[in-house]
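Of the protein chains in this complex, one is absent; all others appear in place.
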Amino acid sequence: MAEPASIRVVVTEADFDLGAETAHLEAGGDTGAVVTFTGRVRDTGGALRRMVIEHYPGMTERALTEIAEEACRRWQLTGATIHHRHGTLVPGDRIMMVATASRHREAAFAAASFLMDYLKSRAPFWKKEETEDGAEWVAAREADEAALDRWNA
Amino acid sequence: MAEPASIRVVVTEADFDLGAETAHLEAGGDTGAVVTFTGRVRDTGGALRRMVIEHYPGMTERALTEIAEEACRRWQLTGATIHHRHGTLVPGDRIMMVATASRHREAAFAAASFLMDYLKSRAPFWKKEETEDGAEWVAAREADEAALDRWNA
Amino acid sequence: MKVQVLYFAWLRERIGRGREIVETEAATVAELVAELRAREERYDLAFSDMTAIRCAVDQALAPVETPLEGVREVAFFPPMTGG
Partner (left out) sequence: MKVQVLYFAWLRERIGRGREIVETEAATVAELVAELRAREERYDLAFSDMTAIRCAVDQALAPVETPLEGVREVAFFPPMTGG
């Protein structure tokens, strides 16, 4: 039998080290493929001053862990990591990352994409963008909600 | 108009730094999403002693650059990186990585998956595995060739 | 019974607080919302379009029809925008 996948969920104001997180995931002997996704605050034409990310402490960690566990049920993963920041960020800052490890690339790609789709619409984070014209809560994209459908076909 | 995507292709015996490569790709102001894939020598039950990767100098760099350029034509990428090692590796060593950067996650995921599928079957690398029972060239997987079909539907 | 009620993002801003203890006899989350709306205008305005609001019961997403019996924590917030 394969070892159970190692799940790691971190919610913090601090930045992360993608190389170190990936090296950690690679450590299992049966890992042949690691896929990562990194989200970053875009500098939308210089208009954005800062982004504030609010979350729901307690539920956030629970939701992210459930999403990671679901990914491990759907694919044969050796590990899955989610690291999401909250607090105040500026353009260029990293917002979050997911990483998935598996024997082969297909499972790692599918699982990373799945984690992102679910995290976008099912984990309790809210982004507020501040420009010189004021502050505004980011609206949810319909495309993000629709993206979940492909995992339930 | 968007700036042209920055393409980076490296073929070397040396290992790479995933965090540094990703940070390099993130540097563009319009990059919101970076997806990476890392391939690694699996420790298949302790049987594998080493893996030797042969390649076709000249054609390799050309093929990888063409694959990256094709990805930039198909998706709106801000950057694409391919780093592939050759020479002698041992279990646990990293073999290669691709990274793609874009405004949104969908393009970055699709392009990284595309790069991997094409690289597997169209870039001139050959793997030889050495166990205590001898050495054997890795056979191409039919699934890898079939994976190209989905990009030409 | 006493329920801890939490508000996030623009819902928190409109209501003017992030959390409060609510004494209620509501049978469901929907009834709790009706009670809150009847209480003050800022609640009434904040909850005026329930299609723009999501709900979590004891830290798990749940529909507004969910019974409140035995529930400790209810949270209201707009659709999530993480990632």
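Letters A, B and C mark the chains in the order given here, with residues in each chain numbered from 1 onward.
Heads up, the rule we're going with is that a residue touches a chain if its C-beta (ideal position, glycine included) is under 8 Å from a C-beta of that chain, and two chains touch if they have at least 3 such contacts.
Everything numeric in this text was worked out from a predicted model, so none of it was measured.
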In the full complex, displayed partners of the excluded chain: B
Residues belonging to chain B that touch the chain removed from view: 39, 53-56, 58-59, 62-63, 84, 95-96, 116, 119-128, 137-140, 145
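Going forward, only the chains that are shown with their structure count from here on.
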Distance-to-centre winner among chains (Cα means, whole assembly as reference): A
Where chain A and chain C are represented by their mean Cα positions, the distance between them in whole Å: 26
Chain A, residues touching no fewer than two other chains: 39, 116
Touching two or more other chains - residue numbers and ranges from chain C: 83
